[in-house]
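These notes concern the structure reproduced below.
Every protein chain except one is present and positioned as in the full complex.
Showing chain A:
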Amino acid sequence: MSAIPHRPVSSAAPRIAKPFDWAGLVFAILLTLVIAVPLLVVATWAFTEVWRYPSLVPQKFGLRFWSQTLSRADVWEALFLSLRLTAVVTALSAVICLPAAYAFARLKFPGRNLLFLSFLASHAFPKFGLLVAIAGIFLHLGLISTFWGVVLIQLVGTLMLMIWVPVAAFQAVDRRMEEAARDAGAGPLRVFWSITLPQAGPTIAAAVLLTFVGTFYETEGAWLIGAPQVRTMPVLMISFINNQLVVQYGAVLSVMLWLPSFLALIFARRIVGTGAFARGFGA
């Protein structure tokens, strides 16, 4: 591995008086390599026209496959469909799950534990079997091959993360803070909006983000319920890969697929800030 030359540097570290974190640096470089190298390879493929073994760099760069891919109407359709679908699913999931999570975390009501378990249970069984069963019901309801059918099936898939993580986040909010806000004159809703939600914010933002990205790449439900009318980006990519074994098509599409998660990450950084974001995952 190319990281090996760094080793002597780190072993020399104890002799250096300055408290520079060499181990940290090496770790960061290693991590970057592990994450970045495959991405780099894929990205390179996306811009390659000819690349034959054993050359280290491609013989010919070019945008031929980009123009071929981007000129296809179905790619654009799929991209916008995917973005729309994911946005709707994430928003719906937040609207349904956050109040429910708050109820689970704070309120006492009969059957609370059973209900909570049933939310998690949907993920305890083999997923595909469940999907097939749901598909049967959807067929009955005429939801197969419709936008809202896919929304519904993907929504089910988001429930666990969007309940479990926010429940933990809400439970971690200091009750005394909420009581102090009531004391200052805020009603229950205002307390939730001004105190509880911002306190749980970073963790919940992380959950929403993961839900967004996870939903974007979800294929099983989207394929089973959506095909053939509703074709999301990942479903399209799979069909490309299955139909023609040209590496570049896949590479171009996967570079395109980075787009939403990249945007989501930038968005997350803006609203949360890196420090708080990391804290959210730790909470």
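As a convention for this text, a residue touches a chain if its C-beta (ideal position, glycine included) is under 8 Å from a C-beta of that chain, and two chains touch if they have at least 3 such contacts; residues count from 1.
By our rule, contacts and distances are computed from a predicted model.
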Should one name the undisplayed chain from "ABC transporter", "Secreted protein", "Cytochrome C" or "PqqA binding protein" using UniProt, the answer is "ABC transporter"
The one residue from A:143, A:195, A:209 or A:225 touching the chain left out of view is A:195
Which of A:50, A:63, A:95 or A:184 touches the chain that is not shown? A:184
Omitted-chain footprint on chain A covers residues 174, 176-177, 179-187, 190, 194-195, 198-199, 201
